[in-house]
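With one protein chain withheld, the remaining protein chains of the complex are depicted in position.
In this document, chain identifiers A and B correspond to the written order of the chains, with residue numbering beginning at 1 in each.
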């Protein structure tokens, strides 16, 4: 019932989209991000990336012609109508995320929703989209259960927990410390949903691969002091330390490890905080050689990732980090589906999303492609490992696609 | 004005306000504003529940989210463990809240002023940290309700209107209870305790006991608010169900409207919630934080010019009218 009501509302807008000459009314796509609160720096990075995406879609970009919608103006299959981004602040609250999702759907009449950032917020916001029959595409939340809910309007482009754990295992089984295989792994994770779920999936996968986790230290991300954790590691002497942290604590760890003179042979910093350009700028110099997981490798000149990163940098003065890139890719996939739907009808966009089959060269990120399974999860999402050199991450694993050679042991501040 | 027509006109005014509260959501079609209305009811419910102990008894708890969280978690854990409809967990949430209030209330209610407030903050934070680190309670990830509604008992509606009326109905019950309480011996005792606890004690008011009654009633209704919240949202995690900000919001809604008055918390919620939602809708997308600058500035402004809440302005107006009429 709600679907028919939506399509009736969308119908008048459809009539305007005939010839290619006049641009016509813009097509609105909604995005929910944390623009205030503790995750505000991530949210504002996403905002800049999405605004860049809108500009790229609405103006011809011959340089990026390999990617859908870039060579043309607006949505060519819908009469060249321009794209309009409607951004909302979810304030880090599941309830606000729902309110804003409802507002974007009923007041702003967006044809699709994207974003969410924290998994819990993606969950509540997408429940509203599901009830109203509006496609919801998420590009950054990794909690596995999001695509296990039997939703018909929910799609996710990002790699999730098991993909992430798999690449770590592959790397850890191949890596050597002082010419012997790795035997002792420590995980230090922030204890909210992100850190806990990634730590759990790594632990489970490690057990299945016969690599056991010797030590796991969960901590609260808002800690004012993390030196005790660092000393615990210094005491335990693991071969590999895996940190799963947000930006603020990632910065503190890098600084405290230097202050306490601790360097593990291999240091892995999982994505979020360590990918954040804020981390690289404020603490990168003391964390040289840290290994990170990423799907975004802008280090190969001429690649889509390289060009997008350059445009983003010109706009913001900062490097695009992995989370932001995944967010932007999710948004671009949504726009591509709207164009292929040839209509602003939710059901048509949903069908187009289901039929999505993007190749690696059509993407701005390092996935093998985008193709959704029946649950809405991208089956071609993939991850690679990068290493910090100076103030830039370079790809080092898997070796066949890497741009640089892996350097071990971890150097830190030297 | 003679007494009888005055009572009649007050009754008429009350009836008109009530009718307006009941009817306005039907007159607008905008679902967002209907939902904001539902959230006003919910915020008014928890602020009014807080008001029993924080306003009437004058014991300023900044840890009421403890009870709110009990309700929210009971609802969704009932679903996670036994596949119950979330609302069926509500009685258990209330039971656990009452038990907690009994256990921690005894030593805590003896504390005075800021020490009481700080102890309640510490208790709520303890609960948050313990839940965060207990996987069976959902841990850091939180717990979810049914992804797809199974029956009407799941309270999963597309339209916000049913929520508006459910929350409003429970709020009505609470307001009736509060009205009854404030006119009973208990209300009299509580006002005495709030004014001068030592004096009240010396006059033979069993202060400990009545403060505990107020806390129990308050905890029960706050827990119910938590259950209703969880039933609507279908998700709770330690931050959204047990975070300190929620406690503070209950306090400021009551303080803004006038703590210790029947309708103060409702008025406070009716101002704060729309203000928050509308500033966010207007400025949130700019990513500049201007939402909170405006929201915060308005709160500062009110506290600066009406430290006793809006109820104070009302009584000042009344006094002014009385002076000019007579």
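Everything below uses one rule, namely that a residue touches a chain if its C-beta (ideal position, glycine included) is under 8 Å from a C-beta of that chain, and two chains touch if they have at least 3 such contacts.
Throughout what follows, contacts and distances are computed from a predicted model.
**Q** Select, from "NADH-quinone oxidoreductase subunit F", "Dihydroxyacetone kinase subunit L", "Branched-chain amino acid ABC transporter permease" or "Response regulator transcription factor", the UniProt-recorded name of the complex's unshown chain.
**A** "Branched-chain amino acid ABC transporter permease"
**Q** Looking at B:18, B:99, B:130 or B:317, which makes contact with the chain not pictured?
**A** B:130
**Q** For the chain left off this view, which of B:200, B:251, B:270 or B:314 is in contact with it?
**A** Within the whole complex, the residue contacting the unshown chain is B:251.
**Q** For the chain that's not shown, point to the residue among A:158, A:229, A:275 or A:350 touching it.
**A** Reading the full complex, the residue touching the unseen chain is A:229.
**Q** For a quick check of understanding: of A:81, A:255 or A:307, which residue touches the chain that isn't displayed?
**A** For the chain that is not drawn, the touching residue is A:255.
**Q** Would you write out the residues of chain A that touch the absent chain, in ascending order?
**A** 36-38, 40-41, 43-44, 191, 217-220, 222-229, 231-232, 234-235, 247-248, 251-252, 255, 258-261, 276, 278-279, 282-283, 285-286
**Q** Need a quick check: the contact residues on chain B for the chain that isn't drawn.
**A** Answer for chain B: residues 54, 60, 62, 107-108, 110-115, 117-119, 121-123, 125-126, 129-130, 132-133, 244, 248, 251-252, 254-256, 259, 288-293, 295-309, 312 touch the chain left out.
Rule of thumb we're sticking to: only the chains that are shown with their structure count from here on.
**Q** Under the stated contact criterion, what part of chain A meets chain B in this complex?
**A** Interface residues on the chain A side: 2, 33, 35-36, 40, 43-44, 47, 86-89, 91-96, 98-100, 102-103, 106-107, 119-120, 123-124, 127, 131-132, 143, 145, 149-151, 191-193, 195-197, 218, 220.
**Q** Under the stated contact criterion, what part of chain B meets chain A in this complex?
**A** 30-32, 35-36, 39, 129, 132-133, 139-142, 144, 147-148, 156, 158, 160, 229, 233-240, 277, 280-281, 284-289, 291-292
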